[in-house]
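Below are the structure tokens for one structure; questions will follow.
All protein chains but one are shown at their positions in the complex.
Every chain is named by a letter (A, B and C) in the order it is written, and numbering of its residues begins at 1.
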């Protein structure tokens, strides 16, 4: 198996599939190499929040990137539907970042100004105002930020839609193909070595999420990324009892079509163990009951877990390898992989095409930054 | 449990859910009583074809009803999406009714005139023309009717979208509630008897599909309907190899989003047994391979079966009970349940509201017709 | 479809399958008519406890029956394994009936004497003694009855093993066949009416669990039975942390092979709704954590529910119909269906063969007893 591609994407999660889609739209001949099934890890475990404002506690390049990426979704949803027939269920009913302690009230109120300065909509709701909009919430809620533009999508559908749209545009998909190392020569990447042979390309993009560390080490980089497990469960109401997404410390509630509600997510660092634990479910359940007492009347649906890639400074890695030309990295998206997937695809495609990416300063995202 | 409703819908499949949705849009307070889970029988087994032209071999009221119902889908898809967030994946890429024998060639060509007279688009494609449009088909195909307006939807999603939209409009849904008989007094229905008590209403609609016979017998009608089992399987291509739906004698191929292809469906009369048989799968597989040789390269996905309600003259039952006022019947849709669900909902809602339904002559559909 | 059988068993749960097995061992030609799949209701939801002593709070015929039935299991397990190859995983590691209040301490201690009088082993363990045997329990446990002979089996396997063994001995199994009523003539049963026709036999046994009420009403009996929903969940430990079964008020913990632990079961009366609720799981989880704190470290496996048939006096119905000869009833086993299945099969087979059953006085079990 020796083939030559314009680009090899290593990893078939939402990031890799988005990158492949962006490359294909520009006419490049790419292949996705996925060690198991497409979108079978963090991408399918995500609740799909587009929390560009809710997740960010300060201004900065990640905040900028997040907002730009979120704003790409309306057009993207249409494009992907046209290409693949898949509806990513983009929902724009806003998000509440909920405070349940006085400390949080103060902390969240202070977030308003930097978001306003950035031109984003955000407003404080008192507990009463909040309960008027979302009467199913309990009165442990002291108030919250209302973020009308933070919505959500179906994460597994987004990941599949990127991949299938890419395939329709000519991208080849090879599942069950594990990349072990890179072919590196004269300062540039020349291809990859897999468990069934070599593939050649002048551009290789590593989008292997929590499983990137070892691959990067093969290229001389001891990256700071580490896995963080997240557990979730879902319930079903006959009729939705929440309209907006509820984002609180350690527990979010994301209302999906058909009355489903996703409750997530625990955060357990430094494990690749995807088993759902009784502890995780019990903890989430207690938090959810405290915020939304009527959840007890819902139907229990299912539980799951995923492993997200975190970095030491909580900023993703996005950019070219400092030593090996043509080797690009896009990982470390942690809880923002779904949100950042569209812009990540475009940034990497620009880099592959050697176009300067000027919209956002990418310096803070480079992999060899000091930590 | 004694309650009073404007209407009681017995059966939570696609027909009952559509009826409830139509009633709710008119402001009526309805309840759906479903003996198991919503949409768990034929509605979720259907391939979702809207074969208003492909399934009909002659002009007549069923042909009329089918076309009218098919034409309701574009607006309906939007409505249901707005109400429930659910995308029914309406696809309008046309259908080929394929001939593989000279007899079929003659038979199908003769269908063109009555369809043209009805103002429908249909044109004959020779084998070569057909293979040009659908190059993955084999040359056993001698030609076929091209029906550009026969599309398909996702059947389980349609059924769920009707029910959830109805619930959002105030319809109550009671699953795991079996209706045994009716409360009949002075020439009219007064309610139903369930396994947990009685519910009262002046309007009761029976939409229990293949399970209607016994209920109708309780009202003095020995209907001619009988169950017909259909088995299906599905496969997944990395990239779709068919664009339109292929409809042939004893085997249809319905391309779904994401590269899925549904192959259906066997027809075994007079059984409620929903087990998938090796015989059924083997027969379908042989037919599918003959039409579409490259199916062998697809991924095997899954198998399933459903029980469809057929009548002696292949015309559904739609109308009021001849003896008991307020008791309505809507069943016997056989292979056209998905297609006919929107118009069935509207017809029944008109009847409940005592509005004359004049668009189509309902006489042939009445339950006490001579057979 | 007109056939003649020595006996028709209506219902393919653990009771019906046991009856069919007993009949087949005696050379009778029987058929099981099951409306859905074999063992798909309460039989597969059960935790499989053989709590002949733990469930009974007083001496009496049910206590007698329970002990006799429990003692049949060792031989039965071998028989079924020989016939069907299925291992029912009979486990005899004893059960603790746990007290967590002083009231329960007193109440349970008083149960010792009637059990001793019956010749059964039972002894009181103080909290310390108990924790020594089961160190994973928490100190909310004040003490408990140790019942060394109360074990457990795998309920789904037992049900399947009965049915498959019966089939091997010549019993015909018809799934997806619903019985609506009986053919009753001249004071005796002559057969049954199903959704696909009639079957004839001089012996019909009703073993339809929580779904018996309506069928019995067809025969003129307004029985007192009602459905009681039970929800469960299971977890998996890498290594078992409990040896014996823990039986407490409102929560039992049954350790299964491979480190699985079943936690059950809620009790919600008068519903056929099999949906698992958040409330049910949350309640069980809290109780389980209180008894067994280390459960939080287990892997979450799954949740399920079943509908059990209860009677007004908590005594099953076992016997012949008071008016219709040849019509036998065996239902109302509530939480003891698995335990009582072997003896129920034998009792009914004796009645069918018109042998006097003298081991236990069946008067209290007759269906037309005063309540």
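Please note the rule applied: a residue touches a chain if its C-beta (ideal position, glycine included) is under 8 Å from a C-beta of that chain, and two chains touch if they have at least 3 such contacts.
If you're wondering where the values come from, they're calculated on a predicted model, not measured in any experiment.
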Missing chain: touched chains present in the view: A, B, C
Among B:103, B:198, B:279 or B:359, the residue in touch with the chain that has been omitted: B:279
Of C:160, C:184, C:262 or C:367, the residue in touch with the unshown chain: C:160
Residue, one of B:295, B:327, B:351 or B:367, that touches the chain absent here: B:295
Touch residues of chain A, complete complex, unshown partner: 175-178, 180, 195-196, 211, 213-214, 270-275
Residues belonging to chain B that touch the chain removed from view: 235, 275-282, 285, 289, 295-300, 303
Absent-chain interface as seen on chain C, which is shown: 84-87, 89, 91, 160, 164, 167-168, 173, 238-240, 256-259
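By definition in this document, only the chains that are shown with their structure count from here on.
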Numbering shared by both copies at the chain C-chain B contact, with half separating same from different: same
Inter-centroid spacing, chain C versus chain B (mean Cα positions, whole Å): 40
